[in-house]
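Just one protein chain is left out here, and the rest sit where they should.
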Amino acid sequence: MQSSIEERLTKKSKKAKLETFGKSLSFICIAFIVLVVISILYFVASKGIATFTQNGVSIGSFLGGTDWNPSGKGADGQPLVGALPMITGSFLVTFLSAIVATPFAIGAAVFMTEISPKMGKKILQPVIELLVGIPSVVYGFIGLTVVVPAVRNVFGGSGFGILAGTFVLFVMILPTVTSMTIDALNTVPRHYREASLALGATRWQTVYKVVLRSAIPGILTAVVFGMARAFGEALAVQMVIGNAALMPGNLVSPASTLTSILTMGMGNTVMGSLQNNVLWSLALILLVMSLVFNIMTRLIGKKGAMK
Amino acid sequence: MVENQVQDSHIIQLDKKEKKLALYTEDIHVYYGQNEAIKGVSLAFEKNKITSLIGPSGCGKSTYLRSLNRMNDEIANTKITGKIFYRDIDINAPEIDVYEMRKNIGMVFQRPNPFSKSIYENIAFPLKRHGLKDKAKLDEIVETSLKQAALWDQVKDDLHKSALALSGGQQQRLCIARAIAMEPDILLLDEPASALDPISTSKVEETLINLKEKYTIIIVTHNMQQAARISDYTAFFYMGNVIEYDQTRKIFTRPKIQQTEDYVSGHFG
């Protein structure tokens, strides 16, 4: 029954077979995820460019046109598929919400890391974590029932529009940007602060001139992450922006974003039609922008690392 | 034998024919990426003896020890060349089943690393994974190996408590018990007492001396008194080479090489 030691040492044991099996199994899992990413990129891209390859729409008139009415045709007989209103809307809400959220996020992060870490950890940290956890439709619902009427009362109009979208997105991206900024501030070495304080600088001077300055790459990354989230957010924005595919004239008139038109339209069009293809082109813009944000954070990270 | 061009060396040759050897290596080189950590080491280890590997930090003693049961295989970018003979089989050959081999050549590490399981499971779990199902047999092995590691009396009533609740010295002796429960021929120990207090250290040393009746022990230590106290043979490593290998008492009383003398007398390292 006992085989010789030589045989046992040189034969592939059960363990070796198990190892091959396990390694392959885990490899299949990771390969599956990579495959998913590749197919998402491929399918969305190939559907997205059909507008230009099959329906003959020029990229210029898609990206630069301001008239959106895919089932109608313009005076020149070309379909009205100008996506500029949605592109503008998306960028506007993204930038505005980031501009509002950044000071808040930096303030909260400085509070947590420099002013009162105890209170920060006990109160602010859980608050931020809970804010992350609130589903986006709930933000949308609150936006619809609180923010939109408030905007209507203060600024007039319907209340739907870029401003309401900005408010909602501000609250939505705030926790993400804040917690990433906290991480960035935490990586600033302790002795930077000590050196500055020892030189007689006040706490605020230390924070402002030393801590924040050396954390700039990290803070930028946090803001870009927040922007990526704002740009891709669909339902909460869709619920408060008004969904009018018009160039936004002001901040309180109904407007639209890429995601809002996509959400509204996809169910009402027939696969393969021009009306449907242009929606996929909108999705392609979303995908490309998400890649761009990704590359931006990488570049910032690299630059920060070089310093 | 590879010749050392730069340094003198004195390495006793043990007779390979007499079947008194547990293990011997021929011209072992270990590379971490571009860096050659072991530069051609050939040593023979006698059965049922304790052999110490000593030398200053970074001399390669641990690296050499870890290549004896091919634990270096698990580190990325590591290459080992040369031959390691165990029962006349070169276990450094690629076709060797490392899992089977490691059952015969066990290892205990610098820091105690019990599993976060019960004391009982720490010993029984690997046995079960190797196919031992018989509960009575498992109980018996747990008891005998804990007794051999001089731990049984302290833990026999707490066998199902977490091993992490034990003291550092007890954890290390549990790790020794876990290794000998596999019934290996050879036990490799990598500075097993370096993380322990003096009392635990002396308990571990006692355990090792008792174990050599059944096992061949090769131990890396940075503690020269320890090497002198417990080992039969000692090899002095320096910069990836073995400078001197001889009976322990000779190494510590009449070393043949000046560097060895400097080291054991505390002049450098």
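Each chain carries a letter (A and B) given by its place in the written order, and its residues are counted from 1.
Methods note: a residue touches a chain if its C-beta (ideal position, glycine included) is under 8 Å from a C-beta of that chain, and two chains touch if they have at least 3 such contacts.
Here, contacts and distances are computed from a predicted model.
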Which one, "Chemotaxis protein CheY", "Nitrile hydratase accessory protein", "Phosphate transport system permease protein PstA" or "Allophanate hydrolase", is the UniProt name for the chain you do not see? "Phosphate transport system permease protein PstA"
Missing chain touches which shown chains? A, B
Could you tell me which of A:I5, A:L84 or A:A234 touches the chain that is not displayed? A:A234
Given the contact definition stated above, which residue among B:S42, B:T144 or B:S162 touches the chain not shown here? B:S162
Return the single residue from B:A37, B:L53 or B:A179 that touches the missing chain. B:A179
Candidate in contact with the missing chain, chosen from B:C59, B:I84 or B:M107: B:M107
Spell out, residue by residue, where the missing chain touches chain B. 69, 71, 74, 76, 99-103, 106-109, 111, 113-116, 125-126, 129-130, 162, 164-165, 175, 178-179, 182
Name, in rising order, the residues on chain A that touch the hidden chain in the full complex. 15-16, 18-19, 21-23, 25-30, 32-34, 36-41, 43-44, 47, 103-104, 107-108, 110-112, 115-116, 119-120, 123-124, 126-131, 133-138, 140-142, 144-146, 171, 174, 178, 201-205, 207-208, 228, 231-235, 238-239, 259, 262-263, 266-267, 271, 280, 283, 286-287, 290-291, 293-294
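Throughout what follows, only the chains that are shown with their structure count from here on.
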Averaging only over C-alpha atoms, locate the centres of chain A and chain B and give their separation in whole Å. 54
Where on chain B is chain A touching in the complex? 87, 89, 91, 95-97, 99-101, 104
Looking at the complex, which residues from chain A come into contact with chain B? 5-6, 8-13, 15-16, 19
